[in-house]
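Just one protein chain is left out here, and the rest sit where they should.
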Amino acid sequence: MILLVSFLVVAMLAAAIAASVFRDLLSAVIAAALVSLIASILFYLLQAPDVAMAEAAIGAALTAAIFIIAIRRTKRHEE
Amino acid sequence: MRRGLSILLLIVVALGISLSLGEIPFGRPKTKVGRYYIDEGMKETGAVNIVTSVVVNYRGFDTLGEVTVLFIAAIGLGAVLTGGGEKKRKAEPASLVLYTGCRLLFPLILIFGAYVFVHGHLTPGGGFQGGAIIASGFLLIYLGCRERRISPVASSLAESLGGLVFVVIGLLGIVLGGYFLSNFLPKGTPNALVSAGVIPIIYIAVGFKVGSELASIIDNLIEES
Partner (left out) sequence: MSFLNDYIYYIGAFGLIFVGLYIILVKRNLIKVIIGLGILDTGVNLFLISVGYITEGTAPIFSRPGIDAERMVDPVPQALVLTAIVIGVAVLALALSLAIRLYQHYGTLNLRRIREQKW
């Protein structure tokens, strides 16, 4: 059990560092959506099902969608 | 220079946070308010889901404030983004498989979202989760069938009616119960669909409002001039 949680936390931190390093903004947004998804799984393991449902629906899906629409109306690559 | 200063500031903040985090024990009960809500929650409100009874009944005023913040953000976004002035990109129509698949999935997603916010007091779920699922259904229509838009009349009607029902129930609480947002309907038996007084009605109103607001946010962003 503790092995599963450590693996998830390490994957979440690696995705957050990847969102900081990528210069293509589309890849950075997908890394941030992966952070939200793993946070939703950790919420479920902390016995909070309401918060896990809200984070998965709002953080992983809608936030990534509005970021991608905003990137489409501006530039795609960081200068 | 700026990078070095930022890293120094971050190291100081990190030291402060980790020294204070070491004092908080993990996994031991810490406060007494939560214990009171768990012990008395089902008797006083009739809802089986304790988080729902805290969000709607014990801290109902905070939920009203949060619905107001979401409303202000949606209005601000609509006010900032008018008058784009970009060239209109002609969207090519999607293939037949994608179009039919999206049209088939859309009513199922709406029914699932409605199920989540109607059963908010019995199972994990509630108004905010159900509203987000409904907004995801509308996002699917925008991506798959690219020529359809939701009618602005229906969207603003759903949003205004949701907010109005919430405030009217609060004011009726003053008349019938003595204080704002009091629970004046009978509590019923636990674990039944019609129970817990006013809580399902408030959550249905919040579900409609949040769903139509998030859908209108996406509609404003996607509008190409």
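First chain written, first letter: the chains are A and B, and each begins at residue 1.
The criterion applied here is as follows: a residue touches a chain if its C-beta (ideal position, glycine included) is under 8 Å from a C-beta of that chain, and two chains touch if they have at least 3 such contacts.
Quantities reported herein were computed from a predicted structural model and do not represent experimental measurements.
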item: Chains in view that touch the one left out, judged over the entire complex; value: A, B
item: Touch list for chain B against the chain that is not drawn; value: 2-3, 6, 9-10, 13-14, 17-18, 21, 24-31, 33-34, 37-39, 41-42, 48-51, 54-55, 59, 62-63, 66, 69-70, 73-74, 76-77, 80-81, 84-86, 123-124, 126, 128, 190-191, 210, 214, 217, 220-221
item: Interface with the undisplayed chain - residues on chain A; value: 2, 5-6, 9, 12-13, 16-17, 19-20, 25, 28-29, 32, 35-36, 39, 42-43, 46-51, 54-55, 58-59, 62-63, 66-67, 70-71, 73-75, 78-79
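Following the convention adopted for this analysis, only the chains that are shown with their structure count from here on.
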item: Centroid spacing, where centroids are CA-atom means, of chain A and chain B in whole angstrom; value: 19
item: Residues of chain B that touch chain A when the two form their complex; value: 49, 51-52, 86, 116, 124-126, 128-129, 132-133, 135-136, 139, 214, 217-218, 221-222
item: Of all residues in chain A, those that touch chain B in their complex; value: 49-50, 53-54, 57-58, 61-62, 65-66, 69-70, 73
